[in-house]
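Yeah, one chain of the complex is gone here, protein chain that is, but the others are all in their spots.
Our next item is subunit A:
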Amino acid sequence: MTPTTSAARILELRGITKSYGSVTACDAVDLTVDAGEIHGLLGENGAGKSSLMKVLLGLIRRDAGTVLVRGEQVALDSPQEAAELGIGMVHQHFSLISGLTVWENVALGDTGAVNKQAVCAEIAEVAARYGLPVDPEARVDALAAGERQRVEVVKCLRRNPQILILDEPTSVLTQAESQELFAVLGRVVQEEGRAVILISHKLAEIVQATDRVTVLRKGSVAFRAVTAETTAPELARQMVGRDVSLHDEAAALGMLPVRKTRTAERGAHDRQPPVLRLAGLTVEKGGVKVLEGVDLTVGAGEICALYGVEGSGQAVLGEVLAGLLAPTAGTVEVAGRRVDMSRPGALGKAGLGIVPEDRHQSGVVLDMSVTENLTMKSLDRLSGRFLLRRRAMHSEARRLADEFNIVAPSLDAPVRSLSGGNQQRVVLARELSGHTSVLVAAQPTHGLDVGAIEDMYARLRQAAADGVGVLLISTELEEVMALATWIAVISSGRITGALPVSDATPERLGMLVGGEAA
């Protein structure tokens, strides 16, 4: 399982250090990877995983340290050099061009004449060898998230890398798709002696898929072990730097919670009066119904989840509830009143707050200050009819920042300068301020570290305890099962089922996600 002879050692990093100004992203990191292993690289956001890999890919230059590939010292000054050494990476965010076909995307970056037949043949060859079926002629924007991921892997494997790096590869995949991916990776390393570095902050998949694991914390190596000889709680402790109770945080770390919360059991039996009611909500885009007759109710004080995979219509529903997209048909009622969806800001005025899926796009204005971002929706209350009342805005921002534990250099600093978790808290604080009766949280923990995820869960629970109806839109099974009292499943723009969490199992939800009744 763990060959340690130097002959098999394919990659060795010694004392890699990289600083950005006064921030040290990597502090004397050592890492060795052997041929034929999947090496897990575990750490919270900001632990230095990405910086380390960028060094390895020649995207950034290290300040100190040496890199040895197959025992030979290499400079790694450019991405080209890394590619020549056989280091390839599948990025966390897809780097595919959606208007192009699969084969065109795969051929991107090739030099010399483009030969379609040859590229397609190579794709077919890679696809057959690793069991990664892709249609070279398909346009990328017509593919589901899982298929895109497959294209990324094919694109990378076609270049025949000896060291394959995958950065959070499962963040957009269903469980079945993740299993498939790990099966392929297993073949890649075992049959062909390549090495895989798997970057993740999800414990479950690290434990399941890797041979050895290195844990990074605050830029340095906190722990390394043979995966089979360690446990998930131990890894969690090393990653976070303290003991974690394996319930609330389990979901944050990507494991199924072991028991259900008390609120979950209470809420399952008696549903509360609805504060949000969607009826027959339909959205057409370019003649295609991306949302079709969605009926959904959320009761006061309960957390209701809408579970589905990427591309199932969750994002569209999020846009509708953020007031960015007017539905083609159907009604939205907030706190018993029908909302006129054609009026901008009507949902907010009616008492609906939303933590949108992509906070940078529609949640915050990155170049405006924390104060401005916190108060931009409550100016009716905080300012005069014409002039801004700076002092009132400031004191409100101060209050919210304290209440929601927002860490910022100053309240006048642009939101851009805050960490992801704090940016998300800014959004949450703003959306919960005022007279919010419904909170929609769309993928609220995407890209957050464990601490921030825990905090987000606690705040969502707190909001529900305060009587706010929470609609959690999520692709994370563990998250849905840990938080919600009711789970509705969306597939291809339609609700395929809704059930109390006490009746929900991963299998049943999986069938609903696939569009089957369970």
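To be clear about the criterion, a residue touches a chain if its C-beta (ideal position, glycine included) is under 8 Å from a C-beta of that chain, and two chains touch if they have at least 3 such contacts; residues count from 1.
Convention: contacts and distances are computed from a predicted model.
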item	value
Candidate names "ABC transmembrane type-1 domain-containing protein", "ABC transporter permease", "L-serine deaminase" or "Sarcosine oxidase subunit gamma"; UniProt protein name, chain not shown	"ABC transporter permease"
Touching residue (missing chain; options A:Ala28, A:Val226 or A:Met368)	A:Met368
Residue in contact with the excluded chain [from A:Ala118, A:Ala142 or A:Leu388]	A:Leu388
Positions on subunit A contacted by the hidden chain, ascending	20-21, 23, 25, 50, 54, 59-61, 79, 91-93, 95, 167, 319, 322-325, 344-346, 348-349, 354, 356, 361-368, 372, 376-377, 379, 383-388, 390, 416
